[in-house]
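Only a single protein chain was left out; the remaining protein chains are all shown in position.
Every chain is named by a letter (A, B and C) in the order it is written, and numbering of its residues begins at 1.
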Amino acid sequence: MIKVGIVGGTGYTGVELLRLLAQHPDVSVEAITSRSEAGVKVAEMYPNLRGHYDSLAFSEPDAALLGDMDAVFFATPHGVAHALAGDLLARGTRVIDLSADFRLRDIPEWEAWYGQPHGAPELLKEAVYGLPEVHRDAIKNARLVAVPGCYPTAVQLGFLPLLQADMIDPGQLIADCKTGVTGAGRGAKVGSLLAEASESFKAYAANGHRHLPEIRQGLAEAYKGDINLTFVPHLTPMIRGIHATLYGQLTAEPDDLQALFETYYANEPFVDVMPAGSHPETRSVKGNNTCRLAVHRPGNGNTVVVLSVIDNLVKGASGQAIQNLNLMFGLDENLGLKAPALMP
Amino acid sequence: MIKVGIVGGTGYTGVELLRLLAQHPDVSVEAITSRSEAGVKVAEMYPNLRGHYDSLAFSEPDAALLGDMDAVFFATPHGVAHALAGDLLARGTRVIDLSADFRLRDIPEWEAWYGQPHGAPELLKEAVYGLPEVHRDAIKNARLVAVPGCYPTAVQLGFLPLLQADMIDPGQLIADCKTGVTGAGRGAKVGSLLAEASESFKAYAANGHRHLPEIRQGLAEAYKGDINLTFVPHLTPMIRGIHATLYGQLTAEPDDLQALFETYYANEPFVDVMPAGSHPETRSVKGNNTCRLAVHRPGNGNTVVVLSVIDNLVKGASGQAIQNLNLMFGLDENLGLKAPALMP
Amino acid sequence: MIKVGIVGGTGYTGVELLRLLAQHPDVSVEAITSRSEAGVKVAEMYPNLRGHYDSLAFSEPDAALLGDMDAVFFATPHGVAHALAGDLLARGTRVIDLSADFRLRDIPEWEAWYGQPHGAPELLKEAVYGLPEVHRDAIKNARLVAVPGCYPTAVQLGFLPLLQADMIDPGQLIADCKTGVTGAGRGAKVGSLLAEASESFKAYAANGHRHLPEIRQGLAEAYKGDINLTFVPHLTPMIRGIHATLYGQLTAEPDDLQALFETYYANEPFVDVMPAGSHPETRSVKGNNTCRLAVHRPGNGNTVVVLSVIDNLVKGASGQAIQNLNLMFGLDENLGLKAPALMP
Partner (left out) sequence: MIKVGIVGGTGYTGVELLRLLAQHPDVSVEAITSRSEAGVKVAEMYPNLRGHYDSLAFSEPDAALLGDMDAVFFATPHGVAHALAGDLLARGTRVIDLSADFRLRDIPEWEAWYGQPHGAPELLKEAVYGLPEVHRDAIKNARLVAVPGCYPTAVQLGFLPLLQADMIDPGQLIADCKTGVTGAGRGAKVGSLLAEASESFKAYAANGHRHLPEIRQGLAEAYKGDINLTFVPHLTPMIRGIHATLYGQLTAEPDDLQALFETYYANEPFVDVMPAGSHPETRSVKGNNTCRLAVHRPGNGNTVVVLSVIDNLVKGASGQAIQNLNLMFGLDENLGLKAPALMP
């Protein structure tokens, strides 16, 4: 049994880790920390967990306790993993960080987007970017994994086959993305109230979102060259789900776009290339770790359109974190992640 | 491996059986029938099942094929199980009927509410009402189980402790019930459109609903005497979930209502009596087979209020059907039913 | 032109006053106050008002400014009107209070439910309870009106015909009420987030809600005797709307319940008794000041069921406040309130 801890367990990615790990045969959650809820049982805060974690309670973050674990997940705002990861690694505990702390390789860029000094630059070179479809081998040997953001997961998985096949202009990528409101976290904000966010649709951060540099970094690495991306996120009146609609300009007459995608992801357990002509729905991955993709070329023109859907809390966060854990500990990659999506 | 078939697999209870059985270690779905979709793969119709039932396709209903199964679920409108159950039982196949065909013991009453002759009166006396909390032993030996309706499950589980303890007036029961729209099935009806049912709330069938005689029968059996129930169902703008708000008039000064409920359900794996003062939310059982209950006595007055929530598609249909199957085949009662609710 | 001010204009009842008054031919909103948003234009905060109140901005509450108005609406938490109403009345400004400050006649009861001393007991005897269907004449001459709460409006309008006709047992009233989330206000609370309140249904305050004494007071006055009410409110995943399902026990064989209701409300501009057998939907009054009612007697039994729907922000708050203003200033009662509900 692999002993794991969760730092910052009161938010949506924390409770999603608990929900998924309740079905994991080889993992035991032994510690969960929250400053604000220390002493409260998790099943008291999240009644869906009643009967599953009856003795587990939130505790104060404590390095000794966490250092006793085989692995620790950070389901925290940025900055927290910076402060604690080094100590845990020194104690032999592996770190799986769901926050943005170790996603960007460029320290000044991180500091510009997050508005504070980088707190653990010395750890950055050993941090592995936890997108298994790109970095599976490195993840297997990693001590410190930076789990990708939700938008970056959906966007990269959609663009990668085209960029690596050198089929689209890297200077004219557009990602029009839509997220459910859990993407904004569990904080009490007026804009996230049902009375405000329901029955409405809007863009936000059209002039720049923190996931932009992360996507750019990942795509540039894959392309082995500079890329230029316009990224516009939108808020959708639903709880879970991301739909990325990706636009690229073809630079060559493609052979068979459908075959390109199917071949590229032939062996991936969590990427599902749907049949030609499909329009994946976000609900087809609700609660599930799959990314479903479809590729279109409207009117046989110059623009290729990729539709990419994930559950922002699963493949976009906690499920992908567990997929990383499975790889790091030599387990079957899909342990704890087998349940079909909840539909309807 | 227990081989099962599903008759009428295109509706919501059919696909929910598939979703849940995908996680059942001892069951294999070998046949699924649908006249309208014969030849279509289930994963084509329900993309959440892609990767789970890749070869399973809908077929025409066929007694020989179904008679080869160890058990067959009927996820059909009323009347279908009447026509097929006898033949299957004769072939040694056990029948778990999610429809209303074998729920009512009184044939004229069934015929009055369903507007057609009862098609299998000879099977009625061996049919077991599949509410495990009441009929567990009979279910274990049953060949034919009538899975309770969604409202009847939520209402009976809430009233039973009070009626069996003879604490409330059986002549003045009120059940104010609220359901998500999957309760109306997957048929294309204008009233179930998002544009019609969303952002609105209404009662329906205030003058009589088919679940009324079923609830009355179950409560009268438990009380061992006549009962009188006012039952008003309401349509709620959500996909899944039933919330029953139950009102009873106390006939004696109760000792400790909370303890009464906790004791009554102490050994039940799928009934969760929440702490005193709780207000269970339907989302706490989304996708899950639990019924969560809370009991209140407002202002210490004469009226007792029970709050009872289930997922109408799980404990109110497909999950309870699987719970019955587990009992009928001597398995652990919770196989295939262990995953926590999806929350948020 | 009647000059009006609004105190506390940033919440949902404040913006709803602005929305409705934009269509009122005889009223001009000249002042709106908010400590937190002073200086901000209302159309900046509420873009639906762009083009309607382009110069109106929130200002600090100021007695001189407000005292210059013909009438002032309080769309504030309780306690605020207590502090300011006396001064305004002294300046000749009429006060229409949407808060709970002047709803209860019993000061100790007010203090018990609101947890603070009553701030203006001397004004209480002249305050008129602003339910036009009961107190129309008094409202016409009032200087100070207490606009009823949302639940009290829906519940009283439903029970009044039965109680005044002495047809139901006043000791056994049940009101099972469901509200949209704007009922909880615009405050940033976790429980009101879309991710928490959507796709779920729950009861709350089953053991006592502040609207209980208000309803009790109104019904007892109408009945001219004590009444006993069990009131359970529920939160529904929608923005606007209240549905009250009311249960009474008949004490006499009724002649014709439908006719009783139709006669009782024959001359009411904002109460619509629907045809026998109807189930009013909350969306049929979305944005509109009407209360729609239907009366049922299930199975011709002893229990009468009344279904009552309003828009909690309109007939349950701001629309009713304007209806009161129209009466107080001798205008047509429906000015500013004529638009049909938004449906779908």
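Keep in mind that, in the parts below, a contact is a pair of C-beta atoms (placed from the backbone, for glycine too) under 8 Å apart; a residue touches a chain by one contact, two chains touch by 3 or more.
On a predicted model such as this, the values are computed, not experimentally measured, just so you know.
Hidden chain, full complex: it touches shown chains A, B, C. The omitted chain makes contact with just one of the residues C:153, C:290 or C:326: C:290.
Remark: the omitted chain is touched by one listed residue; of C:61, C:248, C:280 or C:319 this is C:280. In the complete complex, the residue from B:239, B:257, B:271 or B:306 that touches the missing chain is B:239. Chain C meets the missing chain through residues 12, 15, 18-19, 22-23, 46-52, 182, 199, 239-240, 272, 274, 280-281, 283-288, 290, 292, 338-344.
Summarising the interface, chain B meets the missing chain with residues 12, 180-182, 186, 188-190, 192-199, 237-239.
Within the entire complex, the positions of chain A that touch the omitted partner chain are 172, 174, 176, 178, 180, 195-196, 198-204, 206-208, 228, 230-232, 234, 236-241, 243, 245, 247, 249, 277, 279-283, 286, 294, 296, 298-299, 301-303, 305, 307, 309, 344.
Everything that follows uses one rule, which is that only the chains that are shown with their structure count from here on.
Fitting chain A to chain B on CA positions gives a rotation angle of 180°, reported to the nearest 5.
The distance from the centre of chain B to the centre of chain C, each centre being the mean of the chain's C-alpha atoms, comes to 39 Å. Separating the CA-averaged centres of chain A and chain B is a span of 36 Å. Between the CA-based centres of chain A and chain C the separation comes to 45 Å, rounded to the whole angstrom.
The set of chain C residues touching two or more other chains comprises 180, 195-196, 198-199, 237-239.
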